[in-house]
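Shown here: the complex without one of its protein chains, the others still in place.
Chain lettering (A and B) follows the sequence in which the chains are written, and residue indices restart at 1 in each chain.
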Amino acid sequence: MLLSFLALTAIAITRMGDLFAVVMLSGIYSLLSASLFLDLDAVDVAFTEASVGAGISTLLFLATLKLVPRYEKKSRYKPALALGVVIVTGALLIYGTLDMPHFGDADAPVHQHVAPRYLNDSINEVGLPNVVTSVLASYRGYDTLGEVVVVFAAGIGVMSLLMVSQRTKARALTKVPADMQHQIILRIVAKMMLPLILIFALYVQFHGDYGPGGGFQAGVIFAAGIILYTMLFGLSLTQSVIKPVFVEMLTAFGVLLYSGVGIVCMILGGNYLDYDVLSHDPVHGQHLGILLIELGVGITVAAVMITLFFKFTWRTVKHKYNQ
Amino acid sequence: MDILLDILSWILLISGSFFTFTGAVGLFRFPDFFSRTHAASVTDTLGAGLILIGLMLQAGWGLVLAKLLLILVFSLLASTTACHAMAKAALKSGLKPLTYSDQENSAEETTSKH
Partner (left out) sequence: MFVIPAIILLVVMAIALARAFKGPTLYDRILAVNTFGTKTVLLIAIIDFLAGRPAFLDIAIVYALINFISVIGILRFFEFSSKTTIEEEP
């Protein structure tokens, strides 16, 4: 049922010329795929898909859409070759699945290699109820560090592309009205909900050891809260609450915190990102290390998302008020 | 006591899904945007509220109850506000509500604007 919804939405997305409707439908698409992940019992993946796919990417798409024309251009070439490539690739992939073991087969290679070790020993070695977190942050610490660096690099790239001069900012401050001035009910309700959102983000951040969640999701939710505030009360007000320079520094601070934990581990005589040495008890050390690096991840993700939104919005302001 | 709770939550769940369903029918069948908002907000408040309260009766005391309560508060606050904001934005952008005289003139949907 959900899969058929998914397919329908995908078809509708490709057929629509209005990019704005496409953005909304892709939000639905993310919700659907998250529900699908949920059905497959992949709670953490569903969590990430919900917060990143449905939330932040919709907002960032919208911010981008203000800069580009709203309607899709008519394509000037025949997409026959691309269609052929896609069909061949799809056929190959389906052919590949024929050799794969059945869904949920206990003898599948996936379940034979490292998974049993993670599942059986992580309680003793790491001591966290949520195995996903211990795999993500401890066993696969390098991979996660790589992901954080990728997010960081993407943030830096967009920042350098969308530079806005100080002069523009100063001039725009006097001209830009606060947005949504007349939506009084909306503003008040949002004001009531904002603390709840931020507290919930912190809950997700520090509860990641026990339930679904962790740094990535918490960072995204936190950023979404800030973006909500920005949307309703205007950019200049938000930037007087949170200095953009501060956010940009936080971007780097998260990565530094993550890799710093690794270096501290080396100084204390372990391997890089080997948390056992952080405390007298290896399990305690693991807890401490995972908590710290999740914090680093959360800080970087939130800061990058907020900065991206700021940059896009400044760019729009420049576009609109500065000609 | 348990049976009583079960029956009660069963009734709540069924009536909640009934209201949700009627709202969805309204969302699909009503002629213009503003009447559709009306239908959709019924599903959001009454349907969601009844279903969530029905689930709460099943949950028993604990964290689950607190989370369900949080969802209830969120959905009551958020979706009604969103509906209100939507209707207001639509009105402001020039979408006219369908009135009786419009209906006499043409049975079609009006998407008139200035």
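Simple rule for what comes next: contacts are C-beta pairs under 8 Å (C-beta built on N, C-alpha and C of every residue); 3 or more make two chains touch, one makes a residue touch a chain.
All values derive from a computational prediction rather than experimental measurement.
Looking at the complete complex, one finds that the omitted chain is in touch with A, B. Only one of A:S236, A:S279 or A:T316 touches the chain withheld from this view, namely A:T316.
Touch with the hidden chain on the side of subunit A covers residues 1, 5, 8-9, 12, 17-18, 20-21, 23-25, 27-28, 31, 34-35, 38-39, 41, 43, 46-47, 50-51, 54-55, 58-59, 62, 65-66, 70-71, 179-180, 183, 186, 190, 193, 197, 200, 204, 207, 211-213, 217, 221, 224-225, 227-228, 231-232, 316. Residues of subunit B that touch the chain left out of view are 6, 10, 13-14, 16-18, 20-21, 23-25, 27-28, 33, 36-37, 40, 43-44, 47-48, 51-52, 55, 58, 63-64, 67-68, 70-71, 74-75, 78-79, 81-83, 85-86, 89-90, 93-95, 109, 111, 113.
Note that only the chains that are shown with their structure count from here on.
Only residues 70, 74, 77-78, 81, 84-85, 88-89, 92 of subunit B touch subunit A when the two sit together in their complex. For subunit A in complex with subunit B, the touching residues are 182-183, 185-186, 189-190, 192-193, 196.
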